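The structure is given below, and queries will be raised subsequently.
After this line comes chain A, so read on.
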Amino acid sequence: MTLQTPPETRSKQDSPAALLKLRGISKRYGDFAAVEPLDLDIFPRDFVAVLGPSGCGKTTLLRIIGGFVSPTTGTVEIDGRDVTKIGPEKRPTNTVFQGYGLFPHMTVRQNVGYGLRLQKKTRAEIDDRVAEALRQSRLTEFADRSVAALSGGQQQRVALARALILRPKVLLLDEPLAALDLKLRHTMQDELRRLHQEFGGTFVFVTHDQGEALSLANRIAVMNAGRIEQEGNAESIYAAPATRFVATFIGDANLLQGERHGGQVKLEAGPAFADAGPDGAITAVVRPKAVKLLAAGEGADVQIAGMVEDVVYLGDHIKCSVKIMGEQQIIVHLDAAIAPRPVVGEQVNLGWPLLQQRVVVA
Partner candidate 1 sequence: MESRSNYWLVAPSALIFCALFIAPMAFFAVLSFWQVEYFELSTEPTLANYRDVFANYWRVMGFTVVVATATALLTTALGFVFSFLARFRAVEWAQALLFIVLITLFGGYLMKIYAWKTILGNEGVLNSALLALGVISSPITSLLYSPQAVVVTLMHFSLPFAVLPIYASMRGIADSEVEAARDLGAGRWPILSTVIVPRCQSGIVAAFSFVFLIVGGDYVTPLLVGGKLTMIGNLIAPQFGAQFNWPLGAAMSIVMLAAAVIVIYLFRLLVALWSRQ
Partner candidate 2 sequence: MGSNKSSSSGFALTRRHFTQAIAATAAAGAVGLPSTRAQAATSINFVGWQGYDDPVAFDDFLKSKDITLNTTYIGNNDEIVAKLRGGGVGTIDIVTPYMGYIPLLVKLDLIQPIDVSRVPNLEKVMPIFRNDPNINVDGKLYGIPFTWGGGPMVYDPAVITNVPTSWKDLLKPEFTGKVGMMDDPLGNMMIGALVATGTSTPTKITAAQLEQTIDFLIEVKKQSRVVAASWGDLSDSIARGDVALTFNGWETMVKFCGDKGKVVQYTYPIERTNAWLDNYCIAKDAPNLDAAYELCNRVISVEGQKRLAEVAIQAIVNSDAVAALPADIRSLYPYDDIANYGKKAGFFGFPPVEPEGDLTTFSDWLKAYERFKTA
């Protein structure tokens, strides 16, 4: 876990290897900006999650990529071709819709073969490829059922098979797991990972669930209020959130307000340390796992004294809430085997290394 180069600088480079390039993409509906101008590169075989709360513009972004929404500004380029003006029926993308959009008047087989029939492939080729797709999606036994008779998970698999059979350059998935119950969601996560590997394609999915994003995607773009606030792999986003929003949206985080002046940061809670950057309000972000309970005389880059307020045993770790100066609270995750366990009311010293702390503006 080390500090990373700010990811924004990377996405602005014109990487020749990028499969999907968004340049200056924005979407306005009247006065409302659903997507602020943004750039994004997606590389072959990427499994990208566009993560954000509802209303952040992530679905609009996906629909711009899919061709269902034309951007107010900017271009969409896929495999070196500008497809901004091309409709979804001609784009080398396919989408798995949130409601799946299966055709209820067709059987599973007919749904999966729909795209190939439109391409006027020969009967034999359609039959072969459909059979193969059904096998891969473990749908063979349901082939001639009406899609209305399938469970949610099965419908999801039909939607995937129907899209993947066309071998899209980019597969787009809109909240693919939102409609499923928890248990099925885990099964489908595995399924999606497996399909991504077997298919060897490029997947982009939108989700509001950070767990889903972390477990499926090799790259995550965190969106908020129409902007991509950070983009990178799961580790870098978790360890080095670029903004306060990213820090809070992904994983638990302790946030400490402070002020930077001439390369010196002074936190409201007391500690001070050196940190290069512009003057002004900052927030120091530290994950609960990075915070240590200091033994008497033990030192750390950043130290704060406080009083234990709550101790909860959670199996693999102990969650400890410590009240510090200014009515603030710091959450500490301690090794479950720690001895002696802190007790409520105990005065403790907390500390963490600068390397595991991230300072973001405001």
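Quick note on the criterion: a contact is a pair of C-beta atoms (placed from the backbone, for glycine too) under 8 Å apart; a residue touches a chain by one contact, two chains touch by 3 or more; residues count from 1.
The candidate set was assembled so that all candidates are chains of the complex that A comes from, given by their letters.
These numbers were taken from a predicted model, which means no experiment stands behind them.
Comparing candidates 1 or 2 against chain A, the one that touches it in this complex is 1. The touching residues of chain A, counted against candidate 1 in their complex, run 66, 68, 87-90, 93-95, 97-106, 110, 114-115, 117-119, 159, 162-163, 166.
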